[in-house]
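One protein chain omitted, others in place.
After this line comes chain A, so read on.
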Amino acid sequence: MSSKGKSRWADDEEDAAREAQLKKEKEEKKRLKAEKARKLEAERKAREAAAREQQPPPEESPNGPPSKRRRVSHEPESSTPQNGAPPETTNPSNLLRFNGGTFSRARSVENYDKLNDIEEGAYGWVSRARCLSTSKIVALKRLKTDPKDRSGLPVTGLREIQILRNSSHRNIVPLLEVVVSDSTTPLDPSIFLVLEFLEHDLKSILEDMPEPFLASEVKTLLLQLCSGVAYLHDNWILHRDLKTSNLLLNNRGQLKIADFGMSRYVGDPPPKLTQLVVTLWYRAPELLLGATTYDSAIDIWSIGCIFGELLTREPLLQGRNEVDELTQIFELCGLPSEETWPTFRRLPNARGLRLPSNPTPGSTTSRIRAKFPLLTSAGVQLFNSLLALDPGRRPTAKEVLEHEYFKQDPKPKQEAMFPTFPSKAGQERRRKRETPNAPARGQKAADLGAVDFSGIFAGREREERGGGFALRMV
């Protein structure tokens, strides 16, 4: 390169040509930089999820240049020894230094003192523990491993770790480290996620509340939930099991999304995915109808269900099985039609559905109003959009954050003003509840077969459904 000579750094060379040349170079660099920023942004958006954000583990120090040896120079003037001067001295233009942390061996679970069990879930069990060196209280989630499973460590657990590690957001539960038990035999490894401890999960709170949350409190919770979900979706992560028992709340009114056992990275276009995700009561209609390509809209549906639950303290759509879940969805949201969901007939399980030819009686809005009499019209409108049958019509999490509902009175309550609740996690084991679990690995997706929905609005009340209303399989 022509401009590489030593003289370009010398002070006495200030002729106009040089200046012009420098200026030209500067402009070229500027152009490149702008171009790069634009491209990078596009790249980040378009990128397959393989590459991930990395945050340094807490106890590690920022690392300097890896080794002396790599500072081999080919410029005579910088090959003079620098006496350990930091690299910045030879770095005239203040370049960005990337820090991705370091890697090291996992520590032992013996660094924690177990205090009490909190809860057993589908993929692990969780206990409260104290870090011996810092006295900090944490939650230890043990990954369930099956020594007889000859495929090794469950990929769900590995994904959970990977995604939590790469995530950093105030509404996502922080993963502090992963520890292992000392007595580990290779065939029965014990692996523990060390998570920040939060006093409650929303499910336990809802079950014990004498009165429902105030509208202002619902807004704060919903905003925090959507803010966390927006972060996930921005980073190409689908949670795939949003429900109240997976949402944690601390005594400062802060909500954090937990349980990434079902979550995964997806690209754009989305890969073929299993439809066996999301606990039944929070499962979007496209999943129930067998979609294998789906997107972030399935999480938005779950948010809609959670919204309803926050308002009434009761899960919104408690189907007994897939068909019953769909029935309840259609009862609330209306039957799918060419107009409300143009592509629904193409879904695998939709082919066998027989729908009544007469239109759904009443509007969805009126049914929602009836169910939530205290909800403002902006609230009804938001609720309605979250539970749009057509996934393409649901808002994104980011759009929800901007919704009119949150701007209206009553305003979202400040987190710090949140009421405190007695923590069950702090003392005894949380009650085992009858919420269904997320589908287990290896389970078969339900083939709904041919289902006749034509009697769905035949004027019968829900109470009667026990015997007569059950859907007919034809």
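Here, a residue touches a chain if its C-beta (ideal position, glycine included) is under 8 Å from a C-beta of that chain, and two chains touch if they have at least 3 such contacts; residues count from 1.
Here, contacts and distances are computed from a predicted model.
Engineer: For the chain that is missing from this picture, which UniProt protein name fits: "Cyclin-L2", "Protein farnesyltransferase subunit beta", "SUMO-activating enzyme subunit 1" or "Adrenodoxin"?
Structural biologist: "Cyclin-L2"
Engineer: For the chain that's not shown, point to the residue among A:V180, A:L355, A:A378 or A:L401 touching it.
Structural biologist: Of all options in A:V180, A:L355, A:A378 or A:L401, contact with the hidden chain holds for A:V180.
Engineer: Of A:K29, A:R393 or A:K411, which residue touches the hidden chain?
Structural biologist: Only one of A:K29, A:R393 or A:K411 touches the chain omitted from view, namely A:K29.
Engineer: On chain A, what residues meet the omitted chain?
Structural biologist: Touch set of chain A with respect to the missing chain: 1-3, 24-26, 28-29, 32-33, 35-36, 38-40, 43-44, 47-48, 50-54, 56-57, 63-75, 78, 87, 90-91, 93, 95-107, 150-153, 155, 158-159, 161-162, 165-166, 177-178, 180, 184, 186-187, 189, 191, 235, 271.
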